[in-house]
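With one protein chain held back, the other chains of the complex are shown just where they sit.
Take a look at chain A:
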Amino acid sequence: MAVELQATDSVIDFTIKILLLGDSGVGKTSLLTRFAHDSFDEKVASTIGVDFAVKKLSVYDKRVKLTVWDTAGQEKFRTLTSTFYRGAKGIILVYDVSRPDTLRHLEEQWMRELELYGTEADAVRMVVANKVDVGDARRVSWHEGSDFARRHGCLFVETSAKTNIAVANAFEELVLKILETPSLLEDAGAHSGTVRLDSLQSGYGVYDYCYC
């Protein structure tokens, strides 16, 4: 069910910053492109620095504007990307199921970065296992991924940006969880509108509407 939305912020209840982290080449940009534009492009340039997309969602009766920050994955960029953590309410840690080292790096490097630079103690974290379309080339099982996520108190979703498996679900689940965390919403009200948290409990589920 799609609903037209004016390209103005006046009807937005919350603006939420989400950060995509993970090694170079795990598919952060592709996940974002799939989510924001529902498309997939084999020919996408490496992200140098940072890129953005804005996506508006309706969750329960709330209109939420997500600003998703897609960062460069290469280790050399860490000192630069650390400045992007400020104010992020949702963190998506991405690995590639065909490259076990990318999951290991989530543990050894990205989690630590997050501890160091994250500014929101209650930020919701999600581990995304991307490229589940690879078939036999898969090297990381669902169990390994979900174990890792559970140990670190993260949500867990397996996705494929290429074949469009669970990408929207992943973002929606993350947003739901953020909306259920009152401390994250204190400064997220767009146009300082009154924030009614009570109405969050009655749910319609999540649906998507026009990307502007």
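Quick note on the criterion: a contact is a pair of C-beta atoms (placed from the backbone, for glycine too) under 8 Å apart; a residue touches a chain by one contact, two chains touch by 3 or more; residues count from 1.
Definition applied: contacts and distances are computed from a predicted model.
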item	value
Missing subunit (named according to UniProt) among the choices "Rab-GAP TBC domain-containing protein", "VPS9 domain-containing protein", "Blast:28S ribosomal protein S35, mitochondrial" or "Aminomethyltransferase"	"Rab-GAP TBC domain-containing protein"
Of A:Thr67, A:Gln109 or A:Ser146, the residue in touch with the unshown chain	A:Thr67
Among A:Asp51, A:Glu107, A:Asp133 or A:Glu173, the residue in touch with the chain that has been omitted	A:Asp51
Touching residues on chain A - with respect to the absent chain	24-25, 42-46, 48-52, 54, 67, 72, 74, 76-77, 79-80, 83-84
